[in-house]
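The excerpt is restricted to a subset of chains, each kept in its original location.
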Amino acid sequence: MAQSEEILMDADALTLFMRDVFQQVADDFAIDHVAPHEITMRLCTQHKHLRPGGTVSGPSMFALADVAAYLVTLAMIGPQALAVTTNCSIDFMRKPAAGVDLIAQAKLLKLGRQLSVSHVLLFSEGSSAPVAQATLTYAIPPVKT
Amino acid sequence: MAQSEEILMDADALTLFMRDVFQQVADDFAIDHVAPHEITMRLCTQHKHLRPGGTVSGPSMFALADVAAYLVTLAMIGPQALAVTTNCSIDFMRKPAAGVDLIAQAKLLKLGRQLSVSHVLLFSEGSSAPVAQATLTYAIPPVKT
Amino acid sequence: MAQSEEILMDADALTLFMRDVFQQVADDFAIDHVAPHEITMRLCTQHKHLRPGGTVSGPSMFALADVAAYLVTLAMIGPQALAVTTNCSIDFMRKPAAGVDLIAQAKLLKLGRQLSVSHVLLFSEGSSAPVAQATLTYAIPPVKT
């Protein structure tokens, strides 16, 4: 489980996994691209994600950052439904644009036996100024031997 | 705006404000108690807040912590719809119990002219072991003079 | 390792441990009080901890919060020199007073097999308004069996 470059789950495998495990919210998200230790994905913004004025709500931004950190971890370790978020620190920096999807770019900075640590930037589609950044730690359940 | 003990909005005023400004989610939350620099409130857990297994989802926990920090700030400064979260750090410590409400106890630790800082503990109703803790900073819009 | 109330290391044992393991900085800190899942300790403020104007520096505040979270963990699990900080989020809320010690009140909110999570408030001695709050996670090395 060292910092291998091998992708164990690609975009299709992660999408199927998400539909299987998080069927309630799987339609909210789509995966654009998976690379070693990186994922780009989106929140397919719908009415339920919005605040008055048309801006994406804080919990919806949190949800996107959280799922991006989860999936970039699973891409490298394979399907582990039981990985759980232990910490997230999120900075809200700009108001998201109305009427467009929200894009997450997640990088996996550390993949240990017990913990993964990621950095996620969120953008309104079509803009290069990040609306939020988040750092997330996932606890990975011990492998049974 | 110094650390006055005077409550400018009580539970009823905050509830009306929430229904007015966040009508999409206002029914998700209820306020139990307001005291100087403190609020106790709850997420009235519904199916949409759950993950498989019946546990409350991470974004729902984030949403509760966020609204508690917002309302404990407004209780002391009055209605300021434009206050915005700038940072939240949240530690997920235990799995919430299924089938019960989630309770937030928020304390306002700093109320400055530009920023408020809070600490929030989340509990499954009936349990004394916190399921999460969060620290939140709100930016308060400058008063126009 | 459940949430036992039994203190495995008291103030004297923690002080000796600190002198043994962190001899470079042990004289900077003193322990006031240890209770189940709680510790009160202090930074014995010296010239090297100060910024121009006599205020305690940010790194010195971080150091105090970090050692308080470490020692409140060890108080409950016994001497584990290899426990390491994995995350700290710290809010700097007020300027510390000049010429007085800095006090830390740490609470251990979660003690699991792999992780401990704490909340720490820092005060200038004699003041009830916190100068900083911090949340810290420690990774606890697995017990060899």
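General remarks:
Should a chain be cited, it is by its letter among A, B and C, assigned in written order, with residues numbered from 1 in that chain.
One rule holds in what follows: a contact is a pair of C-beta atoms (placed from the backbone, for glycine too) under 8 Å apart; a residue touches a chain by one contact, two chains touch by 3 or more.
The model shown is predicted, which means the values in this text are computed figures rather than measured ones.
Assembly remark, whole complex in this entry with 3 chains visible in place, copy number of the identical chain is 4.
Here is the rule we go by: only the chains that are shown with their structure count from here on.
The central chain here, found by comparing per-chain C-alpha centres with the mean of all protein C-alpha atoms, is B.
Here chain B and chain C face each other with the same set of residues for the most part; over half of the interface numbers are shared between them.
Compared with chain C, the chain whose C-alpha mean position is the greatest distance off is A.
To overlay chain A on chain B by their CA atoms, one rotates by 180 degrees, a value rounded to a multiple of 5.
Each chain gets a centre from the mean of its Cα atoms; for chain A and chain C, those two points are 33 Å apart. Centre to centre, using the average C-alpha position, chain B and chain C are separated by 27 Å. Among the residues of chain B, those touching two or more other chains are numbered 89, 91, 93. Looking at the complex, you find that chain C touches chain A at residues 86-87, 89, 114-115, 137, 139. For chain A in complex with chain B, the residues that touch the partner chain are 21-25, 48, 50-52, 57-60, 62-63, 66, 84-93. If you check the complex, the residues on chain C that touch chain B are 3, 89, 91, 93-94, 109-110, 117, 119, 121, 129-130, 133, 135, 137.
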